[in-house]
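What you see is the complex with one protein chain gone and the rest in place.
== subunit A ==
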Amino acid sequence: MQFMLLFSRQGKLRLQKWYVPLSDKEKKKITRELVQTVLARKPKMCSFLEWRDLKIVYKRYASLYFCCAIEDQDNELITLEIIHRYVELLDKYFGSVCELDIIFNFEKAYFILDEFLLGGEAQETSKKNVLKAIEQADLLQENIDFQMRLFAGSRDPAQRAGGNRTDINTIFIAIHTPPSASYSAVCS
């Protein structure tokens, strides 16, 4: 995998992870181009597109687009699976994740991603192990983000994220993802 981007339906970047060395300028250009291309696609279209010499695999979860760039020989379906797995991880960690969780706790989202993927390759195929690693690392963090923990149990994402607005970003992502979206019966 060359890079992963998360962006909202409004085209705002929510997360970016680059596994190839590129200059900032180039990254910005690619992001802009891809966000435009992906947002322009109709909802019923397939999740793949050819872009430059790469293949783009994207999937929309609620208001968020998860978008990965892979090389020519890579498997599109397993990439969709990686995206899905990441969403599941976020969902487990935050408890019904929504876009606001990722906005306000973006560093956590990165930590989870880093435990799951390393250098563009899936490093851990077991969900349980990833979450365990994250939890233990969080325990080490003496100065836990109180706000985050305080609201962790709350079912209202707006409140959990410390906001008081009802917002399009508060739609639970994973609710919109039926488990059947998976292309692999992967043992975990």
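Here, contacts are C-beta pairs under 8 Å (C-beta built on N, C-alpha and C of every residue); 3 or more make two chains touch, one makes a residue touch a chain; residues count from 1.
Definition applied: contacts and distances are computed from a predicted model.
Chain not shown in the complex: UniProt lists it as "AP-3 complex subunit delta-1", one of "Kynurenine--oxoglutarate transaminase 1", "Pyruvate dehydrogenase E1 component subunit beta", "AP-3 complex subunit delta-1" or "Thioredoxin domain containing 16". Not every partner is drawn; the one left out touches subunit A at residues 13-19, 21-24, 28, 42, 44-49, 52-53, 73, 75-78, 80-81, 103-104, 106-107, 110-111, 114-115, 118-119, 121-126, 129, 133, 136-137, 140-143, 147, 161-163, 183-187.
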